[in-house]
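Structure incoming, see below.
All protein chains of the complex are present and in place, except for one that has been dropped.
Right after this comes subunit A.
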Amino acid sequence: MSASETATETVSESEKKIHGVTAEFTSVDTLLAACRRVRDAGYTKTDAFAPFAVHGIDKALGIKPTVLPWIALIGGVTGVTVALCMQIWMNAIDYPYIISGKPFISLPAFIPVAFELTILLASFGAFFGMWALNGLPRFSNPMFTNPRFDRVTDDTFFLFVDSKDERFDQAGVERLFADCGGEHIDTVVEDDSPTKVPSFLIVAWLVSVALSIIPLLIVAKMRVTNSSSPRFHIFFDMDFSPARDAQQTTSIFADNRAARPDIPGTVARGQVQDLSFTTGIEKLSSNAPKPSEHLVAFMQESDDSKTTGGAAQKSVMDTTVWLDKNPRKVDASLLERGQQQFGIYCSVCHGMNGGGNGLVNQRAQKLSQSTWIQPSSLHQETLYSDKYPDGKLFSTITNGIRKMPGYAGQIKAKDRWAIVAYVRALQQSQNASIDLVPQAKRASLEKEKAGVEKRLKEEAEEAQKKAGESKKDSPKPA
């Protein structure tokens, strides 16, 4: 046919290197017969090309069996080994999980994953192994230079003898092919089209690789360095709760308060107690206000006192019938508890001795806060138990007073009574006469007192001296 003629012409014109000779066949039978004859003629560097897998052709051409199954086996063995080692290491050694009391190395539970990985890696072995053994992908192939070769994937079979075969002799092969009934006997030339990858592709590839690293580097840097700006949120996860804080507003309730006041009459768990125990009010006699009313009145009063200056009306604080005596049994353990609680909650403002000069006060003085009101000294006569009943002191701790906040939220009722007891003890300690001390201990007490007084005096003198010096040193303002 003309196609073969033109092909031979082009070859002779350009003197291209010959790759081999092909012939076409249209049926499996003729192809197989030709293969056998080519094999018997002693050619070894041969190949047949077909649109489908022709059975029996490996024998006809003398093709050796493949090692592919071994590659798949290696894949499978790797899979099972990796899977078992991984699971044992991860779940039994590095981070032993206790799951339903099963042994750490519980093989039956590890089988599914081991099975899957065996299959996966064996399949990888078969799949990638096949392509690798076949030398594919390979896009440049001398066979493709023949335009007729396109039909190999349709309905035509090609038989081929390579020019590198020891016995290769073009005329002889062509004659043999013709004898077997091959059509369109053609020479195949080497494909000398350039195989180099164009440099612009390489550059583009390098640039894109370089660019794609940048985001990774940024992420890596952000992960390992500290920063004062808030975390960058791609996903919010649960970092921001829609729940409101106590002091925030909300649009859900008519009063816009996020913190909900107790429903009147509710009692918190564990707080079902005698009302006078939790309020400090003596008897809820018919004319005395109910605790809740008392509270409301109390709140209103403090509001009024802000706006009107207050004092004009008689305060509920004075009309209330307070409990006179601490309802808890006052003993050493109660006082100890009171001391502890006082130390935690009251001493920051009122000072360890109740004198009104706690650390907060000292700090406020230092800062010269003009709005600061000094915590009262608890040793004023007005606060003694004859003028200031225990119930009232309890109510002061519970609800707070004027500038002092209430502590009902932090301190349990029974501990507030412990504090009341301790405050009483404190008050007594500051005004006690020596007669209250047992005879035997008086001497040592006197001695201690003298020591303390001496030390205080020395300290005072020292301070004065220092103050004088620093005045001298400091440069006089111009």
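Here is the rule we go by: contacts are C-beta pairs under 8 Å (C-beta built on N, C-alpha and C of every residue); 3 or more make two chains touch, one makes a residue touch a chain; residues count from 1.
The definition used in the following text is that contacts and distances are computed from a predicted model.
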| item | value |
| --- | --- |
| Chain excluded from display, named as in UniProt, from "Polysulfide reductase, NrfD", "Oligopeptide transport ATP-binding protein OppD", "Methylamine utilization protein" or "Oxidoreductase" | "Polysulfide reductase, NrfD" |
| Option from A:V21, A:V38, A:L117 or A:I185 whose C-beta touches the chain left out | A:L117 |
| Touching residues on subunit A - with respect to the absent chain | 27-29, 32-33, 47-61, 63, 65-66, 68-69, 72, 86-87, 90-91, 94-95, 97, 99-100, 102, 106, 109-110, 112-113, 115-117, 119-120, 122-124, 126-127, 129-131, 133-134, 136-141, 143-144, 149-155, 158, 234-235, 237 |
